[in-house]
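Just passing along the structure, written as structure tokens.
A protein chain is absent from this complex, but the other protein chains hold their places.
As written, the chains take the letters A, B, C and D, and residue 1 is the first residue of each chain.
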Amino acid sequence: MSEETSILPAYIPPKARSLFEPHRLFLMAVFAVIIFCAAWFMRWDWLPRYGGRLAYGVWQTLVMLFWSSIVGFLLAVPIGLVQVTGPRPLAWLAKGFCSIIRGTPLLLQLWLLYYGLGSVFSQYPELKSSFLWPYLRQAWPYGFVTLMISFAAYEGEVMRGAFAGVPRGELEAARAFGMGRFTMFRRIWLPRAIHRALPTLAGETVLQLKSTPLVATITVIDVYAIISRVRQDTFLTYEPLLLLALIYLCLTGILVAAFRFLESRIPTREA
Amino acid sequence: QAQEVKVGFAAEPYPPFTSPDASGKWVGWEVDFMDAICAEAKLKCVITPVAWDGIIPALTTKKIDMIIGSMSITDERLKTIDFSDKYYNTPTGVIGQKTDKFEATPAGLKGKIIGVQVSTIHQDYATKYFGPGAAEIKEYQTQDEANQDLAAGRVDAVQADSIALDAFLKSDAGKCCDLKGYVKDDPAILGQGVGVGLRKGEADLKTKINAAIKTIRSNGTYEKFSKKYFTFDVYGK
Amino acid sequence: MPSGLELLSLSPPGWGGVMLAGLAASLQLAVGGYLLGLLIGIGGAFGKLYGGPILRDLLEVYTTVIRAVPELVLILLLYYAGTDAVSQLFLLVGLPAVDISGLAAGIFVIGVVQGAYSTEVLRGAIKAVPPGQIEAARAYGMSPLQALRRVTLPAMLPYAIPGLANLWMIATKDTALLAVVGFSELTLVTRQAAGSTKAYMTFFLAAGALYLLVTLVSNIIIALIERHARRGMPRTG
Amino acid sequence: MADSAQAIEVSNLHKRFGPLEVLKGVSLTARQGDVIAIIGGSGSGKSTFLRCINMLELPSAGTVTIHGETIAMKKDGHGGLMPADRRQVQRLRSQLGMVFQSFNLWQHMTVLQNVIEVPVHVLKVPKDKAIETAEALLRRVGLYEKRDAYPAFLSGGQQQRAAIARALAIQPLVMLFDEPTSALDPELVGEVLTVIGDLAREKRTMILVTHEMKFAREVSNHVVFLHGGVIEEQGPPDAIFGAPKSERLKKFISSIH
Partner (left out) sequence: MADSAQAIEVSNLHKRFGPLEVLKGVSLTARQGDVIAIIGGSGSGKSTFLRCINMLELPSAGTVTIHGETIAMKKDGHGGLMPADRRQVQRLRSQLGMVFQSFNLWQHMTVLQNVIEVPVHVLKVPKDKAIETAEALLRRVGLYEKRDAYPAFLSGGQQQRAAIARALAIQPLVMLFDEPTSALDPELVGEVLTVIGDLAREKRTMILVTHEMKFAREVSNHVVFLHGGVIEEQGPPDAIFGAPKSERLKKFISSIH
């Protein structure tokens, strides 16, 4: 825990350092050896047969992740905000929502929504003959709604902390200069809160990425489901899982890099 | 002293083959089957429940020694693990809503949405024979979920093992539906039946098990405990 | 078929007792894994912020890889491949093979996973502490550890609590993954009960209620901690 | 200055924090172009008074009138007051510039962004015009080179100058300065003095809290000495500094070394 690097974060952000420092080269070499061993000593003959389906699965995963976290986050902002500012009844409502969603397993929610609510829908002949039925009988709307709600609840909690953590003086300054509540929120409070919550949000989005496979239980097929399929078909233990790990690693890498980029847009002085 | 063998069971219940009761005891046809062959082969068998997802690695890392879990023998799987001879094989059926009249043939299922359990031989079969004509083939993680969706009207037909379907049709939820018939056999896909999963290279154990299966088939033990569960011969052709 | 409440009674044939035992097992795992994760997280966050370039890169690899790879994969790899490797190693040096308990392995796996997440949560929280306060601690000759304990940790708590609370919620539910190694925690016994009795709604709702209960109790405790942590902070808004 | 219109009138202002009554009835009138200096011991409630004028602290009792418009208040149910009409407060605030004792710069914006924020997003000045004004102001306070730096990387005095520029950029009718020169060196203090003089000549009104008596004497045309929650004495600077009447003020003045 030495102190040297902490003093000048603005001038030597980690990314500015070369990719080719000795220890990084070493790490990359280790990684290459692992890949090589995996490719050489393990069975990959099943790969071509599933290639197309894997690509489709990755696409499905990304679509689910993208929309559920964007819409979920848009919901999370008001959920976090009302818990800090009130009004009281809304704050309680938001708190209750977060507690219930965060307090129960995602699988259960998915299941209740799809098999519970979904089968209630099917008991109404009017609904069954309406233009909505083609959507309601499909699985993805339920999967999407469940994932989105879950993200909103978890991120609502994160945003609550972030909103509460913005220094009061900066909000006062905004108020003192006659900013309306909305302008202050849009220009000062929200950006400050988001910036401060970014590292946590990055983690939560990765978690969301890994929650998406659950939609396979209601017949929405993503990359995880395809890999399960491979495992069942071949009874191979590690190979499909390693490929899955690699795919998730790439997706996460992209996510993390994107968040790091956002974070570094505003330099902060660290101690 | 008898050799101790850890038998892996799928921790998820699969009645009437394996399911735990509320006191934690495992019951079902496959439990009786295990008891019979272990007695025959003079093995001391210990039930070790492992979730389905972890059952193969548990076998390969020697946390268990064999798997009794309604595993169908296929060529693809034989590349990874070994199987004993088959110990049961049941026909494949198709069910649908009572109000909906159709047959379990490609023509009858044209334009229908068919539900199957993911990664089963039924999925492969449905994809090959019904896929071209059907509106959609939906993959479910468990058979129960497929059945529920049939009752809810979100799929038109479900193809599965006739025993599993039978259990469903007899239950309250299954009142909506009836059996539309058995599908035409295709051993290349529907396989060579269900066998005991074994690690590769344990020829000794495999020989013992195969011998035991043969014996209980011929001395009537097999028939005796099967009667408690089924009205027909689960061993199949 | 027995009614919903009979199914939940505490002694067989009710599944209530089994479910409570499952809950206890889940909590044991969750608490152990969470605490281990917190320790790793504190070290990791400080390593990332103040460590040398090599340490930082290694930690970056750790957090990225662990967070990226689905927990199921990690558990299968760490539990099966990991314990296998340890056993092989023991055999090599002539010691008897060890049998690592499911609980220990589970706590270890959950801890390692949670550690990666809490590293990031804590890193963000530490960055949110006004740098002057940490500088002041240094300026008065506190050792890094002291500054951490006396100033940085308490000062960053208000920013870290929501994220850490989320992690705790996740920890209680991640224990479900340990079903893969045959650990009888709440989700697995719920599935077993539901699968054996076909009373899916009853058991899933019961499990949901148990999880919710854990959450509500946790919420109360977290709110108390948070109120304490926010002492000295004027209300924003 | 009797002809000048009345810019600010505070009457009988009370403020309590829990058991502590900080302001016990303070009244003050400022006409356009007035520069009023508020002096007093640390903790005597000077900042609180300024903050009550733009309703950052809600007074426990009393009224504030800005350019003839009295801020409407209503009971808040906890024995205090709160503004009856939020939009009114907001509108009046955008005519008040404020320099905070602790600067309160927005940490996620550069100096320039801090300065143009209010003109562009509240007053709807076109962005390029706002930047032009802002750069001129930053040049004036000697901060042009630092316009793209984030506040966390500035020296104390630089932050204070940024805060002053931010307040000036909205060209407010009334300016509230809370110790605007506390972190500045004598040369810059002189510069701020000039700025305030210019503003007064434009008939803008200023209320400033300061501990630098020399500065107060030079800059203001009216000095208020706050003590024990009330105005102990007030008057033109020469009278206050030259011939203090109250014992307390005499002691306070005498300690100027």
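By definition in this document, a contact is a pair of C-beta atoms (placed from the backbone, for glycine too) under 8 Å apart; a residue touches a chain by one contact, two chains touch by 3 or more.
These numbers were taken from a predicted model, which means no experiment stands behind them.
From the options C:Ala136, C:Leu212 or C:Ile225, the residue with contact to the chain not on display is C:Ala136.
Per the touch definition above, the residue from D:Ala61, D:Leu188 or D:Ala239 contacting the chain not shown is D:Leu188.
Listed by residue number, the positions of chain D touching the unshown chain are 17, 39-43, 47-48, 101-102, 142, 153-158, 160-161, 179, 182-190, 193, 211-215, 218, 251-253, 255-257.
The omitted chain makes contact with chain C at the following residues, 130, 132-133, 135-144, 146, 150-151, 154-155, 157, 229, 231-234.
One rule holds in what follows: only the chains that are shown with their structure count from here on.
In terms of C-beta pairs in contact, the better-connected of the chain pairs A-C and A-D is A-C.
For the pair chain A and chain C, the distance between C-alpha centroids works out to 18 Å. In this assembly, the C-alpha centroid of chain A lies 46 Å from the C-alpha centroid of chain D.
Inter-chain spacing, taken between the CA centroids of chain B and chain D, is 81 Å.
Looking at chain D, residues 152 sit in touch with two or more other chains. Residue positions of chain C touching 2 or more other chains: 72, 76, 80-81, 131, 200.
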